[in-house]
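Only one protein chain is missing from this complex, and each of the others stays in its spot.
In this document, chain identifiers A, B, C and D correspond to the written order of the chains, with residue numbering beginning at 1 in each.
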Amino acid sequence: MRTLDPHSPQIPRLASILILFALLAVTWLVWSGFFKALLLFLGLVSSVLCLWLTIRMRFFDDYLFCLPVGLGFVGYLFWLLREVLKSSLDVTKIVLSPSLPVSPRIARIRAGSEHPYDQVLFANSITLTPGTLSMDVDKGVITVHSLTEEGMRDLMSGEMDRRITALRRK
Amino acid sequence: METVIDIVSWLLLTSGGFFVLVGGVGALRMPNLYTRMHAASVTDSIGPILVIGGLILQAGMTLVSIKLAAILVFLLLTGPTASNALASAAMLSGHRPGLAQKMSAEDES
Amino acid sequence: MEYLGLYNYWIAVILLMTGFYAVVAKRNMVKKLIGLSLFQAAVFLMYITMGKVDGGTAPIFSADGAEQIFSNPLPQVLILTAIVVGISTTALGLAIVVRTKEEYGTIEEDEIQQIDGQDIDGNE
Amino acid sequence: MYIAVALALVVTMGLALIRALLGPTVYDRVLAVNMMGTKTVLLLSVITFAIGRPDFLDLALAYALINFIGVLAVLEFFRKRSELDPENNTKEAE
Partner (left out) sequence: MNLIFGIFLLTLMLITGIAVVRTKNLFVATTLMGIFSLLLAANFFLLDAADVALTEAAVGAGISTVLFLSALSLTAEQEKPCFGGRLLALSVVVITTLALLHATLDSPQLGDINAPVHQHVAPWYIDKTPQVIDVPNIVTAVLASFRGYDTLGEVFVVFTAGIGVMFLLSHYPRKKPHKPHEGLRHYLIQRLVGRTVIPFILLFGFYVQFHGDFGPGGGFQAGALVAAAIILFALLEGTDQAIHIIPSWFLNGMVAGGALLYSAVGVAGMLMGGNFLDYSVLASDPVAGQHLGILLIELGVGITVTGVLLSIFLAFASRKHF
């Protein structure tokens, strides 16, 4: 689990703990919206308690817990949004047409990145796009069920995988 | 400016409602479990994006819209995870999808 | 229109009796507990319905301090605690069902009675 | 306008309920529960805006956070069952 990908910037344990703490504290502030001393103090206590439980749960011991959030990620989200919109319209057409032209397929697709986080991002992006559904992730091979042949072909072109792999290559 | 934002947000809300409805109809019309899950994923992905996007535009730059954004993020995180868990559970009990044709692309990457 | 205002009570009554039916007529103990949860839910609904006031909002003062009509907070307090108590007692019931299954090998009431009857006959 | 969206959501909840009642497999029902969960989150958010008290969004947030635990419990249930008696594996529930 240690050396996953030579290109991936490996976040040290302490740094990822601190990042999570900052994230929790900011989340408390924006959820609460009260800036009184007592509530700020309670927020600090809560964040520390959460962090303590998370450390006890050993979330930081392997490299499963790291968030590659950057500018590239935001760009990827916008691209994904466009894809979701496009395929939603496709599925809508299928659902509303009287003959229901579905031709389900199954395929196995190998994820380009070795990192488990990227594989999960890939699999969940596939599920998030209507018309394709990831059923299983096993050692980087994702079993995908698609509603139509067309949807599968889009996925096979590998654009999504390329974009996800590129996120970590910077 | 106000009216433009209003119009855009109403547009988002109504189209979100439309997609949600389509997903519901699809979940009824589709022939088997896995195809139904595709229809349901319309309501799980584009529906929340549009509806909550419309609400965020209505709320403007306030803490409320940050909370809405948090709801959206968690919905988009957990929705596909739940779908995947359901598909895994169905596969585990030997519920095989009916297929038109099998394709394989092991070596595509 | 006058009867629409009673609709909530009607639903609560029918749900109440649906749950009651499951409790008295079903032989399966888990099903009885599910019926009990339905019964509980119907009572919750009845209480909350009573607390509603036309044109009111939830009994929480909004930050801007505007004058508002509030719905009745008292039924809400009772039901809020009852929900958590309800799940704990249901869990207690389920624990009894699990123990029964381990001792008798079944959770059907009539089969349990049969086993008990055999026991008495055997001992005599 | 909120009402139109709320109406669409409520009708979809009805459709999902029909799916839950029709089945035919248990997974279809779980799918319907999952759909209902998402719809409830959206419905609650829309209603908070419709009644003009957006500070009640906590409810929708609670559902968005913990609604998928139920589906995970279903997966765990089937995993446990297939572990206990593997021959029961291919048996179709209902």
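The definition used in the following text is that contacts are C-beta pairs under 8 Å (C-beta built on N, C-alpha and C of every residue); 3 or more make two chains touch, one makes a residue touch a chain.
Computed from a predicted structure; not experimentally measured.
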Visible chains in contact with the missing one: A, B, C, D
Residue, one of A:53, A:77 or A:96, that touches the chain absent here: A:53
Where the missing chain touches chain D, by residue: 3, 6, 10, 13-14, 17, 20-21, 23, 26, 29-30, 32-33, 36-37, 40, 43-44, 47, 51, 55-56, 58-59, 61-63, 65-67, 69-70, 72-77, 79-81, 84, 93-94
Touching residues (missing chain, whole complex) on chain B: 74, 77-78, 80-81, 84-85, 88
On chain A, residues whose C-beta touches the chain left out of the figure: 20, 24, 27-28, 31-32, 34, 39, 42-43, 46-47, 49-51, 53-54, 56-57, 59, 64-65, 67, 116-117, 119-120, 123-124, 134, 137
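Assume only the chains that are shown with their structure count from here on.
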Whole-Å gap separating chain A and chain C, where each centre is the average of the chain's CA atoms: 39
Distance from chain D to chain C - Cα centre to Cα centre, in angstrom: 21
Between chain B and chain C, centroid-to-centroid distance (C-alpha), Å: 33
Interface hub residues of chain A, defined as touching at least two other chains: 31
Set of chain D residues in contact with two or more other chains: 55, 61
Residue ranges of chain D in contact with chain C within the complex: 51, 53, 55-56
Residue ranges of chain D touching chain B (in the complex, touch as defined): 1-2, 4-5, 7-9, 11-16, 18-19, 25, 27-28, 30-32, 34-35, 38-39, 41-42, 45-46, 49, 54-55, 57-58, 60-61, 64-65, 67-68, 71-72, 74-75, 77-79, 81-82, 89-93
Chain C residues touching chain D - in the complex, by the definition given at the top: 57-58, 60, 62-63
